[in-house]
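Shown below is the structure under consideration.
A selection of the complex's chains, in situ.
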Amino acid sequence: MVGLVRLSIDPSANPDDYDFVHRIRVRFVETDAMGIVHHSNYLAYFEESRVAYLRHVGHPFTAWRDEGLESPVLESYMRFRAPLRFDDLVDVRLRLGAVTRTTFQMAYLVTVDDAAGEPTACATGVTVHGCTTTAGRPMRLPSWLVELGDRADR
Amino acid sequence: MVGLVRLSIDPSANPDDYDFVHRIRVRFVETDAMGIVHHSNYLAYFEESRVAYLRHVGHPFTAWRDEGLESPVLESYMRFRAPLRFDDLVDVRLRLGAVTRTTFQMAYLVTVDDAAGEPTACATGVTVHGCTTTAGRPMRLPSWLVELGDRADR
């Protein structure tokens, strides 16, 4: 597809393909008149999970921002497989990949446990990120992130 | 890319490739602590523009819903080229494409006029939609939409 210049990692529907999981409970405000979670909220779920992941690996996004860095989203992709509903306990799995000197990607799998406790794939997605100063000037990624990407790609 | 099963139309950065334009002014609530519009809001801009387009072609989405039909988003793609800021006057251009019996796609171009009045591409995107009953049962698309797609693809 023309225009998809960076987005390249596979948002697998298999939970085993992911390194990290973050649980979110669906808020009522996130539902819409179809009775399901509005699709725009998945980007907020991805973001909350990304922030939890960065904290988990010892590089909280607040520290990143304290150093004057931002991590703007350059591209996003989502596929909606089954709806989420109010009060659902949602697991967002994520995986780092395709780390270059200036960009990184995250793949996401959104699941809800079925009656038997097995995760059901509800959505998958990818976000592509750059790194800039607060003023918007493009920067190289922090070295720890490049190294984390090297390990993830092995 | 694995998983990109449906998303196929090109979200061109050329305004001439689009059929319809809808203007939106950025709300303060849509900005984030980076001082720019949070990326999740573009999906709301696309949706508002899609609704305006359907009204324009004589098939308002309210009529669709009155007939017991929904049009869930199956996939979305966005590429962010330049940030949007509070109070920006944003033009969302859109184009219908890749209409099948059960799905349709919309390509979007988001522009802001520069000082010379020329549209600057800020973002592009694609959404893929299905058609279901209110209860979620998949339906064929309304025939007017298939015909509109046939004309658009010519």
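Read from first to last, the chains carry the letters A and B; within each, the first residue is number 1.
Basically, a residue touches a chain if its C-beta (ideal position, glycine included) is under 8 Å from a C-beta of that chain, and two chains touch if they have at least 3 such contacts.
Just so you know, these numbers come straight off a predicted model, no measurement behind them.
Displayed in place are 2 chains, all sharing one sequence; the entire complex defined by the structure file totals 4 copies.
The working rule: only the chains that are shown with their structure count from here on.
Taking each chain's centre as the mean of its C-alpha atoms, chain A lies 22 Å from chain B. Contacts from chain B toward chain A in the complex involve residues 1-4, 7-8, 10-13, 34, 36, 39-41, 43-44, 47, 70, 72-80, 83, 124, 134, 136.
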